[in-house]
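Below: one structure, written as structure tokens.
All protein chains but one are shown in place.
Moving on, here comes chain A:
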Amino acid sequence: MLTGSKTTFKVRQMVPDMKERMLSHSGVNARGRDMFGLRCLPGECVLQRAVLVRKKLTAKEGGGWLSGTLFCTHFRVAFVPQDSPKADDNADPVLLGDHDVALASIEKVVAVGPSRTKLVTASSSLKFTPEELVLYCRDLRVLCFLFDRLTPDTQAVEITYTIAKTYQPLKPGAVLSFQNAALGSVEMKQFLSNRRRDAHMNWFDSLSDWEQELERTGACGWRVSSVNDRFEMSTSLPKFNVVPQKVLDTELKKTFAHFNEGRIPRWCWRHPRGSDLLRMASFQSNIYHEKDDIRNLELILFGGQSLCVVVELGEEMPSPTDIQLAHTRLRALCLGDISTSVSVPDDKWLSTLESTHWLDYTRCCLRKAVEVACLLRGGHLTVVLQEAEDRDMTCVVSSLVQVMCDPHCRTRTGFQGLVQKEWVMAGHRFLSRINYHRDSDKEEAPVFLLFLDCVWQLWVQYPSRFQLTGDFLLALQDSFHLPLFSSFLANCHRERCKRSQNLSQSYTPVNGWRDVPPRGSIPDPSDPPLPPVWDWALQYSSQRRERFTQPVPPPALPQPLLNGNLNTNPDAHRLSDSTPGSVFLLSRGSFSCSANLLPWRSGGGSGVYRKSHRRGGSSSENLPGLERLLKAWALTELPQGHTTTTAGLQGPLDPYEPLLPLLLGPCVGVWRDCYLRGALHAQAFSHPISSSTQHPVEQLAWEVQQIRDQIALASSPTNTAPAKRQEPRRTDSNLNQNTNNSTFLFPASRPPGPVVSRTTPPTSNLQPRVPPPSSAPLSRPGHRDSSKHTFLFGHPSSSEARPDQRYFPAPNNNAKLPKSNGSSLSS
């Protein structure tokens, strides 16, 4: 029953009753069961355990030590705190508890003895009883377990051995057995296949998904083509691609040959001001340009706009090799590794950090994205991102542009859709870049992590413009290192489709599902079914998932745009003098219109089309207009930071103002929550917040709620009284339905509040801090109550029962505040 794992594991010792457990394995509905207090996944076996272990808690967890029992199964290292509540047997299985780590995430096992430390591998032998066990993880976590004097020595030794022997340094084949250990059981397979995927996000895997996106962005003149339905045109492009309406599928088919890997220019996104973002691979050289092809090629590039800017991402951007090298250095620098005892002296930290170039690369990506965002703001042009393969930097830049410009992409679900669109479906080669199988060392490059870091930089500078949080980005970062998710385990749409086809075939047998392959056999490569990474409930408890979004309402999302109707752009006229059909290349911050930018325009052979343009390549009078657009960055940087504070008091901020990050040295920093959380010395952090107190915001919201209720109470019997008494009641209903009437709530000139009010929070720590989480008045049934709560907390769906939610201010909250009314616009 230990699917496939027997071949790779040499388990020194098994817990005695494992056999018995394995025999009693047939219950289909028993999703999980307790093993010595550990709630196992179906099919999961405890290989070893150690009692009276203490886990070192990180700063975020509150610091200090937690006592409990340590387990090693063939899927994870689990830690169950002493008095953790009994899990509900009927709840859905969660792959990893809050204190667990998957074996596949472990990179190194280090045992610390009385006088020495030792890196423990599958073949090493321990000559001492470990007092401390340190697990270094790929996602940069470091878990530290302390054995008690009362922990039986054999347990301490055995669990160390067991972990060392089963954690499997990544190698070909190891991933599969790990996946089987986690998801391979009959029950898990059934469970996973019954799982509904998140309907709130766009998955971009059907025609209607793309149409929905066209509609959302208000793009017109574009259509979804399914010409690549069978991946015959391009193996790495998705089934569905967005192209100009004017180009018919038959014409479109001929264009694929002109591009590397057939990755033709495709529409990605429309800026609210009416310009379009496209991406493509490099041009195929040595191909004859038919006259008709040329027409179609140009139609695709221009997409109905009069101007086209090609942004070449090859030379200025870091190559995958650069990224890999930088990330390796950053890891080595950040992960204080006691087993190697090579660490960078603290006083050289800054310069060493600089020499990793990681921050330079984030800055570089952000800068490029800013340039593109500024161009798009000009309206009436297409910006085409071009990269040789169109599978790395185009993903980074196109998605960063959208995060900067499209508020939708700063919500959790919007961001997930963005990653689906620009990474998963667009064919970023996750599998090769992550190199889970250790078979593509030369390809390995965490391009996606670089992107996440860039998003984090934006988030730190503009936390209030994001609905998603740093916790969400961190969870995505961690999941990236876990070889369990279909999102990351393929290089393109086609591979995923092939896999799921195989899978569905293998699910056809009469009895509903296949038997688990017999012990020792080579498992079917398509086994087991893999969930998408977005199924967060598989990995995170609901409390932790709640921290993926801000506890305050996100800025209101604007209505979908029709036909780019925000086109009231004052800058538009600047480009009006441009010659229709001009193509410019943006490179190193300046524009050029070299003749051979588009291969078919250069040389005599394709001159036919060129003639149709009055001044094919010499329209340099357009340049100033474009350069002005770029310069606009420097200008907008400031109004962003400053007018908003005042604008916020007067009126809402233009939600389409792009978030342009500051890129000066002091403004781009290391993602400490991610890269430094493993460094053991950093764990000296202790946060003076105990989990029993409410967050001050929730506390205050609760108080306000109370007073509101009081007003309602006081005013209810006095209906007949004149205006003054009725006003509060009107307020009351207003608050629920029409909360954007914020001028009523917050007079524009309102100061932060008189002294009287401010003294309350600190002094009222006795009673108000204890108020029952979602306490008496709030737990009243009925949706009326919940909508009020929604107003206060701004959480449309999950307003009730959030007692445990804690939100700490971001460590680097030096980002800007668009004191917008958005926060109260959540209705």
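By our rule, a residue touches a chain if its C-beta (ideal position, glycine included) is under 8 Å from a C-beta of that chain, and two chains touch if they have at least 3 such contacts; residues count from 1.
What we mean here is this: contacts and distances are computed from a predicted model.
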Ask   = UniProt protein name for the omitted subunit, picking from "Electron transfer flavoprotein subunit beta", "Cryptochrome-1", "Myotubularin" or "AP complex subunit sigma"?
value = "Myotubularin"
Note = The one residue from A:S464, A:S486 or A:Q539 touching the chain left out of view is A:S464
Query = Quick one: which of A:A91, A:I287 or A:V704 touches the chain that's been left out?
reply = A:V704
Query = In terms of residues, what is the contact footprint of the unshown chain on chain A?
reply = 334, 346-351, 353-354, 359, 461, 463-464, 550-552, 631, 634-635, 637-639, 641-643, 645-646, 648-649, 662, 664-667, 669, 672, 676, 679, 681-682, 684-690, 693, 695-697, 700-701, 703-704, 706-718, 721, 724-725, 727-728, 731, 745-746, 750-762, 764-765, 767-768, 771, 776-777, 780, 782, 784-785, 792, 794, 807-817, 819, 823-824
